[in-house]
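Input: a single structure, listed below in structure tokens.
A protein chain is absent from this complex, but the other protein chains hold their places.
The letters A and B name the chains in turn, as written, and every chain counts its residues from 1.
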Amino acid sequence: MKWEKKDIISIKEFSRSEIEFVLQKSAIMEKIMHKSATSSLLSGRIMASLFFEPSTRTRLSFNSAMYRLGGNVIGFAQSTGTSVEKGETILDTAKMAEGYSDLIVIRNPLEGSVRFVSEHVKVPVINAGDGANQHPTQTLLDLYTMQKEFGGIDGLRICLLGDLKYGRAIHSLAEALKQFNVELKLISPPELRMPSRITQDLVELGVDVNETSKLDLSDCDVIYATRIQKERFPDPQEYESVKDAFILNKEILPQLKENAIILHPLPRINEIQPEIDETKYARYFEQARNGIPVRMALLCLLLNKKFW
Amino acid sequence: MKWEKKDIISIKEFSRSEIEFVLQKSAIMEKIMHKSATSSLLSGRIMASLFFEPSTRTRLSFNSAMYRLGGNVIGFAQSTGTSVEKGETILDTAKMAEGYSDLIVIRNPLEGSVRFVSEHVKVPVINAGDGANQHPTQTLLDLYTMQKEFGGIDGLRICLLGDLKYGRAIHSLAEALKQFNVELKLISPPELRMPSRITQDLVELGVDVNETSKLDLSDCDVIYATRIQKERFPDPQEYESVKDAFILNKEILPQLKENAIILHPLPRINEIQPEIDETKYARYFEQARNGIPVRMALLCLLLNKKFW
Partner (left out) sequence: MKWEKKDIISIKEFSRSEIEFVLQKSAIMEKIMHKSATSSLLSGRIMASLFFEPSTRTRLSFNSAMYRLGGNVIGFAQSTGTSVEKGETILDTAKMAEGYSDLIVIRNPLEGSVRFVSEHVKVPVINAGDGANQHPTQTLLDLYTMQKEFGGIDGLRICLLGDLKYGRAIHSLAEALKQFNVELKLISPPELRMPSRITQDLVELGVDVNETSKLDLSDCDVIYATRIQKERFPDPQEYESVKDAFILNKEILPQLKENAIILHPLPRINEIQPEIDETKYARYFEQARNGIPVRMALLCLLLNKKFW
């Protein structure tokens, strides 16, 4: 396959073979990383990191990926104190960054804003989250983690757990999984079910979907947990009545399959108890760490730097 | 010419031959940049970037310039959270930075503060804006842009447009243009005219100055637009009555000279309409981009690193 994307805006634009291409290159990148702390693949290149909305994990892992490749980073971690506060548009800010860098990573609360920017600047653009809409590199590292653990994604029984209604990471992942032969178990409080347009889409594409509000994980290979936020419930009492029903703690361990893994986009609050961290099922910190080789691979792909 | 400045504090301290020297070296630096993304001219050197007042463009372009030269950057992007909040003086902060770096770039709201610092530390200091006073590297990149477009500055008819009373960039540019054989057209609302001390100075030095509040751009080679801020008007109604009279939009295009260019220090709000961006006259994004070679040249000059 030849890589032909200029930008990474939405996981919806990835064909199955494009996803597999990224996962395969990420694995190569991980081997390069393990051989040596240093690489000079992107030596002298500058990444602009424009976070109009705060982030720790995504911002730091993009920075780390760029530094591991010998490149450098300019940018800002929040919009306070930037010219955005003076009324500059995101496009003008991006055009400035275009003049100072070789590639732009943007997080902006406005849906569609990153695509808009990508259509008006010449340098590659990566969407690091545009509001409730898309966060494609999160999905790619989620898939990379599954592939690394199980050797492939087809055939897996994957449980998406928690807030399936509002979670950006969940929706992007479901979107990507359409393209694979997986079985999906959707576990959530009734108030936070997966939007029916996504479920219908999945079913139409032949994905076996099972929706429930019962925390039965006994048949799952991958458990992808997310946080249930109090503010999502119109009635605080409803929140109180469901909040403890979807927490992963020691008591759920006996029901798990031998090789099951637990993932989470992080940060987690209490939805996975710390007592799980040291068990053989926990993979959420490895998952975060997998963001490095995946983002390194993407940076090289977009900057036309062959490493395989 | 031999470069003898330790610091860059005010454009007033630049002779014509010093300005020309910087512009000439900036052009060489731009060629070096185009040949290779990587340079190791300032490898191992550290720039302290002390922004007591926020900035996006200036801060990011200094950082980018330093990285393009192989150097590194330490510093802060705003004074909240620094020891300044504990009551440390700017001089103590700069003396600390002197111990940790090879060169200091400072933006501080207090006029004269950067000069004061430069007189008390041994490492080179660059003024990245001291309140309403000076921002010399902005002026140098403005001049570089004109020279690059027209092959020289002498003989140009330059229009300064908008808020000529308060604009730091405008005053510095006027100051520098005294040394060239240019004609100046000053277009502003009557309330925001260029201070008479500057106009008189220009006239005495033989610059042909024409002041007006009418937006006639038909005879200008360079149109340097700036923002008119509502808060500059004591009476909001006065603002309303003038605000639309100085906006550059499609309607003004027919009157422009064939080779005219439009500049702006950015960020712009609405004083240049986006419909101008794609026209052949727009040069404000190139102008911002020109900050890179100019600042790269200055960093090397101050750190005694010859590159020509």
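Please note the rule applied: contacts are C-beta pairs under 8 Å (C-beta built on N, C-alpha and C of every residue); 3 or more make two chains touch, one makes a residue touch a chain.
Note that the structure is predicted; figures quoted are calculated from it, not measured.
Asker: Which residue, B:34, B:86 or B:214, contacts the hidden chain when the whole complex is considered?
Answerer: Of the candidates B:34, B:86 or B:214, B:86 is in touch with the missing chain.
Asker: From the list B:54, B:75, B:267 or B:291, pick the residue that touches the absent chain.
Answerer: For the chain that is not drawn, the touching residue is B:75.
Asker: Among B:48, B:153, B:276 or B:298, exactly one should touch the missing chain; which is it?
Answerer: Touches the omitted chain: B:48.
Asker: Check each of A:207, A:256 or A:288 against the chain that is not shown and name the one that touches it.
Answerer: If we include the chain that is not displayed, A:288 is the one touching it.
Asker: For the chain that got dropped from the picture, name the residues of chain A it touches.
Answerer: Within chain A, the residues touching the omitted chain are 36-39, 54-57, 60-61, 63-64, 67-68, 70, 77-78, 266-269, 274, 285-286, 288-289, 291-292.
Asker: Mind listing the chain B residues that contact the chain we can't see here?
Answerer: 43-46, 48, 72, 74-76, 80-88, 91-93, 95-102
Basically, only the chains that are shown with their structure count from here on.
Asker: Suppose each chain is reduced to the average of its Cα coordinates; what separation in Å results between chain A and chain B?
Answerer: Taking the mean C-alpha position of each chain, the two centres sit 40 Å apart.
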